[in-house]
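Every protein chain except one is present and positioned as in the full complex.
Letters are used for the chains, namely A and B, taken in the order the chains are written, and counting of residues starts over at 1 for each.
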Amino acid sequence: MAEIQLKSLAHSYSATPTGAEDYAIRQLDHVWEKGGAYALLGPSGCGKSTMLNIISGLLAPSEGDVLFDGRRVNELSPRERNIAQVFQFPVIYDSMTVFDNLAFPLKNNKVPTSQIKARVHEIAEVLEIGDKLYKKAKNLTADEKQKVSMGRGLVREDVSAILFDEPLTVIDPQLKWKLRRKLKQIHEKFDITMVYVTHDQLEASTFADKIAVMYGGQIVQFGTPTELFERPNHTFVGFFIGSPGMNLIPVERRPEGVMFNGVFVPLEAWQNNLLQRVKSDNLKIGIRPEFIEISESPSDDSLEASVLDVEDLGTYKIVTVEVGGQKLKVRQSEDFHSDVGASVHLLFPKQWLMLYVDEFLIKEQQ
Amino acid sequence: MKQTRSKNIGITIYIVLLLTPIYWLLNMSFKTNQEILSGLTLWPENFTFANYATIFTDPSWYNGYLNSMLYVSINVVITLLVALPAAYAFSRYKFVGDKHLFFWLLSNRMAPPAVFLLPFFQLYSSIGLFDTHIAVALAHCLFNVPLAVWILEGFMSGVPREYDEMAYIDGYSFPKFFVKIFLPMIRSGIGVTAFFAFMFSWVELLLARTLTSVDAQPIAAIMTRTVGASGIDWGVLAAAGVLTIIPGILVIWFVRNHVATGFALGRV
Partner (left out) sequence: MVKIPNNRAWWLVLPVFLLVAFSALVPLMTVVNYSVQDIFGPGQAYYVGTEWFKEVLTNERLQDSLMRQFLFSGAVLMIQIPLGIGIALMMPKSGMKASLVLILLAIPLLIPWNVVGTIWQIFGRGDIGLFGWALNSMGFDYNYTGDTVDAWFTVLLMDVWHWTPLVALLCYSGLRAIPEAFYQAAEIDRASKWAVFRYIQLPRLKNVLIIAVLLRFMDSFMIYTEPFVLTGGGPGSSTTFLSQTLTTMAIGQFDLGRAAAFSLIYFLIVLLISWLFFTAITHADKEK
């Protein structure tokens, strides 16, 4: 087990990068603490697999350092880093039995036979492939093969960390949920540092204590699922996390608040203070659909809007409204009723109204 | 990195060893007979094109090359023309006797040419094809066609039948589908097949020599005959040998990309 630190890491697949767009990872500093269960969340092509391969040593970073417990490991191979990694698609040794597959990493590490046997059985039980141990791995179904792949990652007790690269892609949804729980249990049981790469926020939040959201080769926020939801540090996090994502509206600076298309939105005093001090005109306000309140009658700070659409999603409804030429999504309970075209009044509770300058959140100063 | 370097050294040594005998032939082809026989020199000291000039000015020499090229080309064309539809049938359909037929075809690849020597001679003589290019081309089909069917069947099985069905739905007739859609999809298979057909026909001598006497005689046979008749003219022999290597190099150059990826896909 180890603490994994990335220091001003950058990576480009081109030998002579000419600009920022040539980099898969840009100037990134991060620490994965010992024994944590982490998720690395981001859209395809954001550099998350690249980062995973850099941590495991399959890829050498073009710039910056990788430290394991403070020791620089840039030049070390995965073998020397003693790390486990599970890939997106099942990789099995198809001439071997399931047992031999699971035992393979242990045999390579010269673990005593009796110990191998006990450990393989333990892991096979956890993954529920105990009855298939003596079958040829070649004859398994796709998700059994992926379980074997995962088992090979989990079987070693002494690893620095286990890295998962979207390991549940080929698994069907029901089993996915079960396996995620399994991984979580395994983490609680063995207390190993785990980094789990995914583009699925649900997968990330059920597995991980803390999630790192990656965007454009950088980690834009690192926090608990609640933090990501309530205080998205970057407009991308707001947009990517939650379903539907955060409402983001480009605005202009005004005294006491901001304005878009003739609609004035008042802000908290500290937000106004900070706003007057920054130069950039790239300003946005953001509010989650869950936090917008709708009422039939106007009140002091309410904004008038018209209903464009009401979508019934079974246990709740998503209402699309228009205000000042901007479409906003609002989440309402099942018993909300409104006709399309009706006029309603929106309220933005101040504690949930986020202000973004140059796409990053303006936070209250400590 | 260290591993890559030792691999590079290993493969370089192997290639050098592989090329040394060929270099020696090339070296000799630029020497005069006097220099060849008077002692060992690592490169030609009296560099001469005379040996090549002999070959290019004497019709009995250069006709040999033309003959070889001609029957090899005919063979490759016939092989592909008959093997393509057959391989398609084997890869797509079940029909009476299909498995037996397939194994019988393959068993012909296992027939030693020496076995067929005499019967071939009599067969082609009796139908008046003796000493023609077509006779050699047909005889070489004996081992090339089974191999071609086998290789192509492997490639075609790799193309899902959904493509065939889609084409019919889109209103393609079978010949149009086959030529316009199907063949382009297995072109590396066709490349590998043509390569093998060329190779086995170009290098074969036993049948080619037996079925010809003058008009269609292959270069390989002319080489052996010349050695026997006029003592051994080493320089000309070497030059003739070098010239037989060149067509092969051209062919491998054309299919080099297919050879790397193609062999395994089509089983061969």
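Here is the rule we use: a contact is a pair of C-beta atoms (placed from the backbone, for glycine too) under 8 Å apart; a residue touches a chain by one contact, two chains touch by 3 or more.
Note that this is a predicted model, so its numbers are computed, not measured.
For the omitted chain, the shown partners it touches in the full complex are A, B. Touching the chain that is not shown, out of A:A39, A:I54, A:I83 or A:M246: A:I83 (per the contact rule at the top). Only one of B:I55, B:A167 or B:A220 touches the chain withheld from this view, namely B:A220. For subunit A, the residues in touch with the chain missing from this view are 56, 58, 77-79, 82-85, 87, 89, 91, 93-96, 104-105, 108-109, 136, 149, 152-153.
Within the complete assembly, residues 7-8, 10-11, 14-15, 18-22, 24-25, 28, 36-37, 40, 42, 78, 81-83, 85-86, 88-96, 98, 101, 105, 107-120, 122-123, 138-139, 141-142, 145-146, 149, 157, 160-161, 198-199, 202-206, 210, 219-220, 223-224, 234, 237-238, 241, 244-245, 247-249, 251-253, 256-257, 259-265, 267-268 of subunit B touch the chain that is not shown.
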